[in-house]
Structures are given as C-alpha cells and as structure tokens.
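The following block contains the structure, expressed as structure tokens.
What you see is the complex with one protein chain gone and the rest in place.
== subunit A ==
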Amino acid sequence: MREIYLDNNATTKVDERVFEEMRPYFCELYGNPSSMHFFGGQVQKKVDEARARVASLLGALPDEIVFTACGTESDNAAIRSALEVFPEKRHIITSRVEHPAVLTQCRNLSKRGYRVTELNVDGNGQLDLSELERLVDEDTAIVSLMYANNETGVIFPIEEAAKIVKKKGALFHTDAVQAVGKIPLNMAESAIDMLSLSGHKLHAPKGVGVLYVRRGTPFRPMLVGGHQERGRRAGTENTASIIAMGKACQLAEQYMADEAGRVREMRDRLERELTALIPNTRINGGGTERLPNTLSIAMEFVEGEGILLLLSEKGICASSGSACTSGSLEPSHVLRAMGVPFTCAHGSIRFSLSRFTTDDDIDAVIEALPPIISRLRAMSPFGREFLNK
C-alpha cells in the first residue's frame, strides 16, 4: 500500500539532501566544536554555516540564532527568560489557541502567582488586536502569540501585535514553528523580540530547534553550564542536527515559492472538491488568512477517530481535531476556542501538505474520503436524523 502522508504539521520527512549534509558528522567529523584542535574546528565552521543559513531564512543576524533541542524548549526559554529579566512584572499575555508548549507553561505559571491572560479568538480563529491593546500594561513582562496555528493554519497579525506590545515596554515572543519555511519572515524589519522554530516541521530531523533572540534583547538562559551559544544555552551542541537544520532552512528558502504556489493550489483543490462532494462540511478558519499547506475540515455528525482509522486503511495519514485520538475527551482546545459547534468539532480532520505532496496524493483523498463519511454517517444516530431532513 502506498502511503499518502498529509500530516506535515505533525512532523515532516527529513529531506534526503538534509540527511546527506548531516551524515558525516556522526562517525567521521564527530569533533566537539568547542575543542581547540583542528578536528573540532572544522565542525565549528560547519555550525557557523548552519547558523548563517538559519539567519538568512529569517532575515536575521547569525548572532541572533540560538540552537535548542526543539520548539517546546524555545518557547519555554523565551517566556522564562522574560520573567527573569523583569522580576517586578507579573503579567503574561498569550492566546487560548496556543500550542501546549506555551499554554501549559503559562497555566503552570498562573498557579505560581503570575497573572495570565489568554486572548480570545473569533469564529475564524482570528485575534482581536484591540483586546490585546486594552490588556497589555506596565505589569506585562511578555506577550507570546503564535505566528500560525498548527490545527487550522490561521495566521495571526503578528507584526501589528508586536508593535502594540513594544509600545508598552513588554517583550514579544512568537511561536513560529508552523510558519517558518511556509511564509516569508523578515526579522530585520520586525518588532518581534523572540521567535521559536522547530527542525522537524521543515524537513530537518526531530530534536533540534531554534530560538531567535533579537540583538539587544535582555536574555537569561534556562540551561547554564558551558559557554555554548554565547552563554544563552549551555550544553554541547547537537552538531549533526544543527547542520541539518541549516541545510533545511536553506532549502526552505528555495521552496517558499513552491509553498505559495503549487502547494497552495493542491490544498485549494482538495478543499474545493471535498466541500463539493461531502454535504454538511465547513472549513475551520476558512474566513481568514491561512497557511498555504493546511486544511482543517469539519464534517458534521461523524467522529474524527473513525475517519482517521478508515483513511489509514487506505494508506492516508491525516490528523483529527477530535479528542478521542489524543486520549483527552474534548474536541481540540483550538476548535473549542473558535466556537466550532460540537456537531462539527468532533468530526474535524486536518490535512497538512508539504513540498513532497503530489497531485496523486490529493486525488487519493478526494476519492477515499466521501464514501468514508457516508458510511460513518449511515451508522451514526445523528447523521441519519439530520441528513434525512
């Protein structure tokens, strides 16, 4: 069975070129970049090159790039740093639809005496900037808002948000894990102070991330020890993965146009065909700006896990916004925050494409999904009641 992988917001395939680039740094060029000898030095050079490549993708300076272990670490480090930098400030602002890497941390901090405000989103999953403007104050240490949502692909107006926040003297962080490589970013002309990204979302391996820290932004490291990463993150560098990250960013820069063009067209076709073929559907976040690769489609009266299992029988890998797959029992917090009705939220499926997605993949889904939905609806006590009307 051919596998049709449409779950790229969960993780991506490592690009062969990325893998080739990192391969020598395990068994041959295994030196420690901190060593004084030539053997470590050559690795150091390659790490520097990777740093420059990441910086180039972000429109940043190489010394603004801090390599971490993952997006989660980057998110955690940014927020924790801000709280240490401003010990007198006790307020954090985030949104209700953040990734758990931010949300869980903020909720834990609220138990430790911090005031945490979670901004609401509207039915399209979009922020209300006037609410942010009203709520950010002198006590706010940091505002952390995601660039693009992992479930719906909805893109927040991050630059505007950052400007509002900077005026009040707070730090601004964005979790850009889903956005980097898919839409252009330019830190040189941005008000963002800190930005997180993750390797495995852009065809580098799992286990490497980046925190961008703007020059001049006060920063306190979470990991202390050696002087790696200019004192901002101690610990011997994960050199092979860092090198892979550099290559992945270089490729992402080349492929950005592909995302904006070919990938978006495939996504749009999938969306058009599915909504035409399956009655009672809606597109989550469909009314606002979204990532070119993400489609979150809600189908009434069916439950997501059943859909995923039947898709998986056809070799199709997607993800659900329903809870049953994750072990928690509510529909995803993102769909809930958007006020997606329960009749739809349980039956939401996310397809996320990549540069490796082909037209055949899209055809396969268009062929497989409609009969799966009819089958499950025929089995469902609600599907019948409502559809026969």
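FYI, a contact is a pair of C-beta atoms (placed from the backbone, for glycine too) under 8 Å apart; a residue touches a chain by one contact, two chains touch by 3 or more; residues count from 1.
We take it that contacts and distances are computed from a predicted model.
Peer 1: Just by its UniProt name, which of "Quinol oxidase subunit 3", "Nitrogen fixation protein NifU", "NADH-quinone oxidoreductase subunit E" or "3-oxoacyl-[acyl-carrier protein] reductase" is the chain not shown in this complex?
Peer 2: For the chain missing from the view, the UniProt record says "Nitrogen fixation protein NifU".
Peer 1: Can you tell me which of A:Phe67, A:Phe156, A:Tyr212 or A:Phe301 touches the chain that was removed from the display?
Peer 2: Within the whole complex, the residue contacting the unshown chain is A:Phe301.
Peer 1: Among A:Ser95, A:Ser144, A:Thr217 or A:Ser380, which one is in touch with the chain left out?
Peer 2: Per the contact definition at the top, the residue touching the missing chain is A:Ser380.
Peer 1: May I ask which residue of A:Glu20, A:Asp48, A:Asp122 or A:Glu313 touches the chain that does not appear here?
Peer 2: A:Glu313
Peer 1: Tell me, which residues in subunit A touch the chain that this view leaves out?
Peer 2: Its contact residues with the unshown chain are 301-306, 309-310, 312-313, 322-325, 327-331, 342-343, 346, 378-384.
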